[in-house]
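One protein chain is absent from this view; the other protein chains keep their places.
The letters A and B name the chains in turn, as written, and every chain counts its residues from 1.
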Amino acid sequence: MSDDNGKGAEKDIGSREQFEEMVKRLELSDNSLIGLYRTMCTIRHFEYMADKLYAAGKVHGTMHLSAGQEAVAAGISQAVRPDDYLINHHRGHGHFIAKGADINMMMAEFLGKDTGYNHGRGGSMHIADFQSNNLGANGIVGGGIPQAVGVGLALKMQKRKEICICIFGDGAANEGVFHEAMNMAALWNLPVLYICENNKYGMSMDVEHAVAKLPIAQRADAYGIPWACVDGNDVVEVYEAMKTAADHVRAGKGPYFVETITYRYFGHSKSDRNLYRSKEEIEDWKRNRDPIMRFTKHLLQSEILDEGQAQEIDTQAEQVIVKAVEYAEASPEPDISTLMEYVYA
Amino acid sequence: MPVPFIMPKFDMDQEKATIISWSKKEGDFVKFDESVLTVETEKVAIDVPCPATGTLARILFKDGDVVPVTKVIAYILKEGETLADLPNADLPTPPSKPEVVPVSKPVAAPQAAPVTATPIAIRMAKEEGVDLSRVPASGDRITREDVERFISDQKSKGRVTVAATPAARRVARESGVALETVAGSGPRGRVQSVDVVTAAKSIPVPTTTVSGREAEIVPLTSIRRTIAERMQQSFQESPHIALTVEVDMTEAENTRKRFNTQVEKLGQPRITVTALMIKVVAWALVRNPYMNASFNGNSISLWKDVNIGVATAAPQGLMVPVLKGVDHLGVSEINMRLLDLAERARENKLKLEDVQGGTFTISNLGMFGIRQFRAVINPPESAILAVGSVVRQPIVVDEQDRVEVRPILSLTLSADHRVIDGIVAARFLSDLVVGLEAPSMLLL
Partner (left out) sequence: MPELSYLEAIRQALWQEMKRDERVFLLGEDIGRYGGAFGLTHGMLDEFGEERVRETPISEATIVATAIGASLLGMRPVAEIMFMDFILLALDQMVNQAAKMHFMFGGRTSVPMVVRMPGGSGSGAASQHSQSLESVLMHFPGLIVINPSTPYDAKGLMLSAIRNPNPVCFVEHKILYKTKGEVPEDDYTIPIGVAEIKRPGRDITVVANNIMVIKTIHVAEKLSKEGIEVEVIDPRTLLPLDTKTIIDSVARTGRLLVVHEACQTGGWAGEVIASVVGSPAFDYIDAPVRRLGGKDIPIPYNRGLEMAAVPQEAEIEQEIRALVGGKI
């Protein structure tokens, strides 16, 4: 269980010994740890660049940014296999980056270009990459949760070893299909890892006012599904929980439910004025619990990276994003004559 | 200048007329207003008066031709004029080009004098897209009222509204038939494609043999076509019911004899059975208003006037001259008007108003020995009375079963069941029986 009562004070990240003992137990190599750091930096830069592009009037539609939640995406992707299936929610940029999506194609889609993953038909909310078993983000809250039942069922019928990772938010857990799907996934013992990324708010409603009994993950008990609820801003803790869950699912023991407690920095979408939460609260999370900051401290403390290396990785990540913007901006718009394409296969 | 003799327009919605016969030929001397030819419209045959005094020349259309109204059909040479004075234009009659009327006038650079108009008129004209220079001013300046009147005039001139199906419009376009001239057989007179096809076919007359047998193909005259269409429409649209009664005409005959004694003294023509019949029918119609009615689809018109048509055989076909306001006329007056109409029908001299406005029709075939028959209702009327021949026959005349030979007339009423219930028809017939068997009842 995470504790989130430590407002106003920097989260105690624990000692160097504790971290190194944990990393060793989890068999996380230095390269893996640096990889997690790089992924988180890339996501952070993507999200801030997205915000910047929007402010510059280069984005046609809205978007849902996941800055502050990077540890969840990075931790999951480290714990599962690249060919596992992913069903994602609308705040999905981070998960796609963590799953290894092509940043250029993502950015191109974000700008509505023909070279984007969806040929400009989907935008930020619907990026999908079927080649890498990324089954796409969903604009309907909770829309993907029951589809994971079908993916899990197919995997089972096809006797495959991949599992289905289904990520949704705290808001989606209150949709009716959540319960239908939990029941059926458990009933049929399907290989689905359900992850509730609890960032504490729906559009504006805080989770305490929306969920009768917390944590959300304890609902899994009703369906006989094992569960965990972890600090989503601690990438190693996320990794550990996801590893346990994925191994359980992959072993054919049925679904598993993990809730990650995290926090989004930006508003729900671009029309959000943050009227439902205080500046102090946002600042507190940014200053005292930021997942990248916390992980960087560990890496420096344990001498896995020095300041210069950490800075260089961050700069490289930024460069990837800047290049992606160049690629996307140079890409052609979809030809209007192709308007009627892709309606029917 | 020779006077052009044009085909006159007789009726509001008339587009053309058929020439039945010229009574004068080229070279004949004709006088102003003298009848020189007879033409036939859809409704009636009409004598056409000569427009000027002089010599009839260059007859451009012969008997049987269908001529659009206002077209030149001949010329009148005035004294001193010769054929050489005739215009050359219409001589080698090339297929006349359709007159092209531009839908909208080409927008020429407005050269008109600067228009003075009130500010509101200017604004309105701008909003409605009206060229102010075309708007006549009622006073010093063009006012808003002037613009409104102009717009409303334009609108009313804008389009001819003929109810026609899209298919009828297409066929009309393709065959060059003017829709306005086609009688619609559809609901509320809607022109359907079949109507246009029929109208188009009537222009050229193909000689053809049907199933290998030789036949003389007789072109439909306008009157014949009108009869055909209306009878078919009537029979298809109005559910006919027919009721027959027999009337002892003894008393009617006696009454007629008494009348005749009187009118002969006055030097008036003898009263016919039909005249007496019309009087009794008019009386019965007043008593049974639904018999004097028209069905409108959503409503029924109960006519205030009693206008009785009398089906009359004429050389050119069936004519139904109408006696107006019969309920206010005496038998003698009815008789005289009837004789006048019948004579003019036989001579094809009926005017339009003579055949319009009927509310009920009587058809009499008794003179041919027809005992009884059923007639088809003449729309938009709702009933028709078929009068058979009077036959002297023995009947039981009282409760002691005494048999006497009496003149018996058979009357058959055809009624439109949409308007007239069986009981209404029966009551009407029963009134007729009373009126004919005891004419003095009319005085009650």
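Quick notes on this one:
Operating definition for what follows: a residue touches a chain if its C-beta (ideal position, glycine included) is under 8 Å from a C-beta of that chain, and two chains touch if they have at least 3 such contacts.
As the structure is a prediction and not an experimental result, all values here were calculated from the model.
Contact with the chain not shown here comes from a single listed residue; of A:Arg16, A:Lys58 or A:Arg121, that residue is A:Arg121. Of the listed residues A:Val177, A:Leu214 or A:Met293, the one in contact with the hidden chain in the full complex is A:Val177. In the complete assembly, the contact with the undisplayed chain comes from B:Gln236, out of B:Asn88, B:Thr161 or B:Gln236. Residue A:Gly136 is the one among A:Gly68, A:Gly94 or A:Gly136 that touches the chain missing from this view. When the omitted chain is restored, the residue from B:Val147, B:Ala168, B:Ala293 or B:Ala386 that touches it is B:Ala168.
Touch with the hidden chain on the side of subunit A covers residues 85, 87, 116-122, 126, 128-130, 135-136, 138-140, 143, 145-155, 157-158, 164, 176-177, 180-181, 183-184, 187, 341-345.
Interface residues of subunit B with the unshown chain, by the touch rule above, are 165-170, 185-187, 190, 192-194, 236.
In this section, only the chains that are shown with their structure count from here on.
A separation of 88 Å divides the Cα centre of subunit A from that of subunit B.
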